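All protein chains but one are shown in place.
Every chain is named by a letter (A, B and C) in the order it is written, and numbering of its residues begins at 1.
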Amino acid sequence: MDWLSKNLPYLMAGISVGGQYALIAIGYTMVYGILRLINFAHGDIFMVAGLVMVYASTVMPVYLAIPLVLVVTVVIGFVVERVAYKPLRSAPRMSVMISAIGVSYLLQNLALYVTGGLAQQYPAIPWISDTITVFGVTTKRVTVITPPLVIVLVAALVMLIQKTKIGMAMRAASKDFETSQLMGIRINSVISMTFIIGSFLAAVGSLLFFSNYTGVTPTVGAMPGLKAFVAAVFGGIGSIPGAVIGAFIIGISENIIKGLGWTTFSDAFTFALLIVVLIFKPTGLFGEAANDKV
Amino acid sequence: MSENVLKVEHVTMQFGGVVAVDNLNLEVNKGEIVSLIGPNGAGKTTAFNVITGVYPPTNGAVYFQGKKIVENHPQGKMRRQYLGENEGKYDHVIAPTPDRITKLGIARTFQNIRLFKSQTVFENILIAEHMRRTSNLFTATLHLNGAEERQMRQEADRLLHIVELDDVRDELATSLPYGKQRRLEIARALATKPSLLLLDEPAAGMNPQETDELTAFIGRVRDDFHLTIFMIEHHMDLVMEISDRIYVLDFGKLISQGTPDVVQSDPRVISAYLGVQEDE
Amino acid sequence: MKKQTEAFVSVALIAALLIVLFVLERVIPSTSMLFTVLKKGAIYALVAVSMNLLNGFTGLFSLGQAGFMLVGAYTYGVLTIPVDQRANVYMYYDGGLIQFALHPILAIVIAGIIAGIFAYLIGLPVLRLKSDYLAIATLGFAEIIRAVFQWDKLGPLTNGSNLLRNYPSYKSVLFYFAASGVCIALIVLLINSTYGRAFKAIRDDEVAAEAMGINLAHHKRIAFVVSSFFAGVSGALLAMYQTSIQASMFKSAMTYEILLIVVIGGIGSITGSCISSFLFIILSEWLLRFLDSELVIGGFKVPLLRSGFRKVVFSIIIMIIVLFFRQGIMGTKEFSVRGIYNRITGKGRKAQKGGAADE
Partner (left out) sequence: MKKKIVSALMAVSMAAVVMAVPAMADTVKIGVYEPASGDNGAGGKQEVLGMQYAHSMTPTVEIGGVTYDVELDIVDNESSNDKGPSAASKLVSDGVSVVLGSYGSGVSIAASDIFKDGGVPAIGVTCTNPQVTQGNTHYFRICFLDPFQGTVLANFASETFGAKKAYVLTKLGDDYSTGLGFYFTKAFEELGGEVVKGEFPEGNSDFTSYITDAKNEGCDVFFTPTSTEAAANEIEQAAAQGLTIPLLAGDTWDSNVILNAAEGKDVQIYVTTFYQEGGNPEFDEGIKEFINSDSTNLANNGNDDTVAAVSAMGYDAYYTALEALKAAGSTDPAAVNEALWGVTYDGVSGHIEFDQENGDAIRNSAFVKVANTESGAWDFVSEQTISE
């Protein structure tokens, strides 16, 4: 029992962070699956969702602010795709990636301008932010509800992709972009839908993440974003379950590393893990192998 | 036994569950033009890729001028296994990466033309000279290899002249008309000074006149450069006119072989190409 | 125009530039912002060109530049801090491990070599990866290097989380131009050599390049190590320019900045990288700074101007370039004496690939 109460907090923190990474990672993996684009701005969309909540909660009650955050984030995700990525559809992949870096830069600088560069305190969301005790460990309720919520959302997403028409179109587009276009799939709406889903999940992730870690700064999205991307690569990019499992593995191992006293290397370890996986299994844990056509 | 330049022995290539090439055996003799034909997806290009070291085969071996150059490895991880350090352990040469195959004297062209897009015709040819350099990184960077560099350029120009592309020397490779791009790709392969040339559908997408020109060109190249040619082709006119022997591949398996006349009258070949009779 | 004339004019232009700088240094006070941005611009030009060698000329998408700059900067700092200053700088680590100091020029070269060695070791596993995977792996390595250099246990060598400073540095802008110019010239020579042609072949088509007898692994490694060598050198120059360094400066944001410079200049254009790094630095560090302070003209307070606005404007400019001027300033062309000559005389338009700016 003593051992449990000593070590459970690491595990709980790991699972909770992992769940939040997972929600961001899905956005990366879906976009990459279809457009082969590392959407560097995704982490910043997550940050913007946090800021919107900060400002929204000052003028309206939380139960109105939450839906507003979800809507605004989705709109931002949609607009970013239309403005910054769609015009580059035929351009080399490097250009699109640069555009993503540009958007990330812009969002961060806008946030810097709006906040004046100061950390904003995230509002406490009733119930979610309450402190509770699990197995003698004190923590916030959000830590406990994150994993089941992630699983529910992922299950819903998988259902959507397997059963609905738009989901089918998404799968087709990620299998073969050009052919699916020829088959009459409206590729632009599929891509928009991907960004909408990705941004929505990032917004949910931001609600959970910032309820736990309440400081919102312009660069706060960068590291979780990068780690979520690592998680997506780790799990095999393009694979949603892979991204989720990758995210949990990264969240947990990062906290174990801290628990072992190697705090200096908690971030470095994530990247080391990534490189090891890439070398021994270049397509990630659950990715499909693709042979270059010669 | 006649002197065979290329010998493919029991080569099988599997991708996951798909058997692209199944126990392929063939030989190409010195000075011959041999064609490999078969319906789409028969595994012809895969066979080329195995010979040139792009894929390590699942099983079997490839011999070039009597030396084993490619063989299977239990784990299929031949590349890693044979990169350099194990070379001394064999009395034959193991050269699994494409660049080493090229250095041994096998050059190839590609089904979907793969020229260096951003470079001129001349530069495309010149690149082949790189593998024969005697300069190292430092002497080359500091341009201390003037004599070598001049020689490289002369060689490239000479070749351009032979293949009659010197009038478009400084054009971008991709700005050439289709037929000339094909010819350039062959010229580029010739620049590596091969003794065996693999051509992957050299006449694809050509009109009859261009095809005729190509036929003459291939014949001339063989004679001028004392080459052996092994070629994949769909244009039957071209194949029948130029080939000394033909191999026919279907679903990865060799179904027929012999001189053009023999193959042309082989019922298995006809059914493979027309496909439907047996099913009905 | 003859080749010799061309070379002569180029050299003359460079000499003229150096003379102008030399004169400027004697006319304008040395503290002027002009020299600050010129120095930084020269350093960034070098690192941008080194990144271009990889991303633009070899087609390897690497995002590890900041990491190699860090290695170079630290190597320089660690090796050149005067012995009598070490107790002061390494105050938490009893004066540190190393108790000698090298000549700055020697240290710059060693900085490049150490960065090259790091690149060689990192390249062994990661260069087998393709495109985005390579990018993310190199980015990861840069992050790992950063953590390692800040590690407490390496403190006697790297000073841990603390700044390295008090090392010698050259003040003259001429030095930065000369050092950076020599390095860029070497890169240009490399690109124009038979190795450079091999790099470009790999960029255009790996499979075809391999079929031309080019050993992919070997050449990618050469490009990676050479690029990192020069990134290390530019790191050392940056250390010199900044007068103090710390691992936390070399974040992925720095790599992104360099990548933007390369893209704005035109991927695959050396002169483009140089021009855009000067533009980038001058705009962001100097000319746009006024956007950060409130401005009142004739009693009218200009709206929006306050701290942070500079960066917003700057990132919007970048987005406009990325979206509407995809080729960057130069595309893949080079700015050359011959190009200008041909432009003026109207000669050789057709056959020239490396023409002048925009046609």
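Just so it is clear, contacts are C-beta pairs under 8 Å (C-beta built on N, C-alpha and C of every residue); 3 or more make two chains touch, one makes a residue touch a chain.
None of these values were measured; they are calculated from a predicted model.
Visitor: Can you pull out the displayed chains that the omitted chain is in contact with?
Guide: Those shown chains that the absent chain touches are A, C.
Visitor: Which one touches the absent chain: C:Leu79, C:Ile145, C:Ala231 or C:Met249?
Guide: Touches the omitted chain: C:Met249.
Visitor: Quick one: say which of A:Pro92, A:Gly116 or A:Pro148 touches the chain that got left out.
Guide: Final answer for the missing-chain contact: A:Gly116.
Visitor: Since one chain has been left out of the picture, which residues of chain A touch it in the full complex?
Guide: Residues 6, 9-10, 12-13, 17, 112, 116-119, 121, 131, 137-140, 212-215, 217-220, 222-223, 255, 258-259, 261, 263-264, 266-267 of chain A touch the chain absent from view.
Visitor: Determine and list the chain C residues touching the chain excluded from the picture.
Guide: Where chain C meets the chain not shown: residues 30-34, 36-37, 40, 85, 88-89, 91-92, 146-147, 150, 152, 160-163, 165-166, 171, 241-249, 251, 254, 279, 283, 285-293, 295, 297, 307-308, 317, 325, 329, 357-358.
Just so we're on the same page, only the chains that are shown with their structure count from here on.
Visitor: By mean C-alpha coordinates, which chain is most distant from chain B?
Guide: A
Visitor: What is the distance, in whole Å, between the centres of chain A and chain C, each centre taken as the mean of its C-alpha atoms?
Guide: Each chain's C-alpha centroid was found; their separation is 32 Å.
Visitor: Taking the mean of the C-alpha atoms as each chain's centre, how many Å separate chain B from chain C?
Guide: 42
Visitor: Enumerate the residues of chain C that touch no fewer than two other chains.
Guide: Within chain C, the residues that touch at least two other chains are 207.
Visitor: What parts of chain A, by residue number, touch at least two of the other chains?
Guide: Each of 294 in chain A touches at least two other chains.
Visitor: In the complex of these two chains, what residues of chain B are touching chain C?
Guide: Going by the criterion above, the answer is residues 52, 54, 97-100, 102-103, 107-108, 110, 114-120, 123, 126-131, 133, 135, 137, 140-143, 145, 149, 152, 170, 172, 188-189, 192.
Visitor: Could you pull out which chain C residues touch chain B in their complex?
Guide: 186, 189-190, 192-195, 197-198, 200-201, 203-205, 207-217, 222, 226, 268, 332, 351, 353
Visitor: Could you pull out which chain A residues touch chain C in their complex?
Guide: The touching residues are 32, 36, 38, 83-84, 87-88, 91, 93-95, 97-99, 101-106, 109-110, 112-113, 116-117, 222, 226, 229-230, 233, 264-265, 267-268, 270-272, 274-275, 278-279, 282, 292, 294.
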